[in-house]
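Every protein chain but one is kept in place in this view of the complex.
All chains are identified by letter, namely A and B, in their written order; residue positions are counted from 1 within each chain.
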Amino acid sequence: MDFITIIDYIGTFAFAISGIRLAAAKNFDIFGAYVVGFVTAIGGGTLRDLFLGMTPFWMEQPSYVVITAVALVFVIVFRKQVVKLNNTFFIFDAIGIGLFTVVGVERSLEAGFPMWVNIIMGSITGAAGGMFRDIFINEVPLIFRKDIYAVACVLGGVTYYICLWLGCSHILTQIISAISVILIRILSVRFSISLPSLKPIEEHN
Amino acid sequence: MDFITIIDYIGTFAFAISGIRLAAAKNFDIFGAYVVGFVTAIGGGTLRDLFLGMTPFWMEQPSYVVITAVALVFVIVFRKQVVKLNNTFFIFDAIGIGLFTVVGVERSLEAGFPMWVNIIMGSITGAAGGMFRDIFINEVPLIFRKDIYAVACVLGGVTYYICLWLGCSHILTQIISAISVILIRILSVRFSISLPSLKPIEEHN
Partner (left out) sequence: MDFITIIDYIGTFAFAISGIRLAAAKNFDIFGAYVVGFVTAIGGGTLRDLFLGMTPFWMEQPSYVVITAVALVFVIVFRKQVVKLNNTFFIFDAIGIGLFTVVGVERSLEAGFPMWVNIIMGSITGAAGGMFRDIFINEVPLIFRKDIYAVACVLGGVTYYICLWLGCSHILTQIISAISVILIRILSVRFSISLPSLKPIEEHN
């Protein structure tokens, strides 16, 4: 199991935990919580693969189904610790977003799409899982209202191409791109930086 | 028209009725109710087919579009009887879930996927239509909060493989698997059996 795979699994675990916790807050049953955790973890990559015309990645090997099950057991067994581990999970989550973005950019690149599509596919991979999670639990998607989230993915994708353009090696490009996402995400939360919101305009129907 | 087809149509009819009734409760117009009924009936199989890389099954013949129209007319004309027929529809609905699960498992199997994917595809076929319905009418999906529903599909898929492993014939495997879904569904509602729910953990944002 190589380094990328380990980070991928850690990110999946952190995403699943986030889905399961929000499902618990809505009194979902344990199977519902499992589904929400799974969708949070694999939703972004699944939408990307449907757009790219590929078989969803999680159908190719059972790791993601298993990791979500581990996350569910973890939340049930370590209820109280989970809250104390908030900061740890936040870091895992940020690492997951960074890695997922890079994975998404490259999967789209390999499929032969142009740069701007690849950046969008990277952003969908990193950010859409959280969006599906919020739709499932019937909330307005958080990523559209709070801190820098999807934008971190977009900037990570742009960084990927800046690195390529500067002649960085493949592995360096991956690392710098992922780290840029992680840093933007962490710094924006640490310093409560968020995008300006649009002021409501008199509504039309 | 063979036996499987008849049951498929009865299940579609029952699913469409359930969507149309919930749309009516939200004051949807008749076209909106038609769409919700249709999505309830075909949503699960459609998601499965997108994941499997196939053309959605309902695009291959007009039966499903027609059956949903019949269900809409039925609800409009027999408003009062519909409520009295609650138990009948519940049975039809359970039969539909059972059959849809088996159809989903086999469609995935024929596409060459491994057992665990096939069980997931069977469960999506049986359970995801109701999930789409609830998202459309802006409710937290019921299947994540009440009685045994999606879990019945998962267990039906597992039963399918137990039968194969025991050397049952194809037709016997189909029947036992579908009946296991139907029985689990009916017994769980009859005896108010539900999965434990996750207790809310102090929420993180």
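By definition in this document, a residue touches a chain if its C-beta (ideal position, glycine included) is under 8 Å from a C-beta of that chain, and two chains touch if they have at least 3 such contacts.
Quantities reported herein were computed from a predicted structural model and do not represent experimental measurements.
Interface note: of A:Ala25, A:Ile76, A:Ile135 or A:Ile179, the residue touching the hidden chain in the full complex is A:Ile135. The chain that is not drawn here is touched, among residues B:Val83, B:Leu166 or B:Ile193, by B:Val83. The missing chain lies against chain A, touching residues 50-53, 113, 116-117, 120, 135, 138-141, 143-146, 150-151, 154, 194-205. With the whole complex as reference, residues 18, 20-33, 35-36, 46, 50, 53, 55-56, 59, 62, 65, 75-76, 79, 82-83, 86, 89, 135-138, 142, 146 of chain B touch the missing chain.
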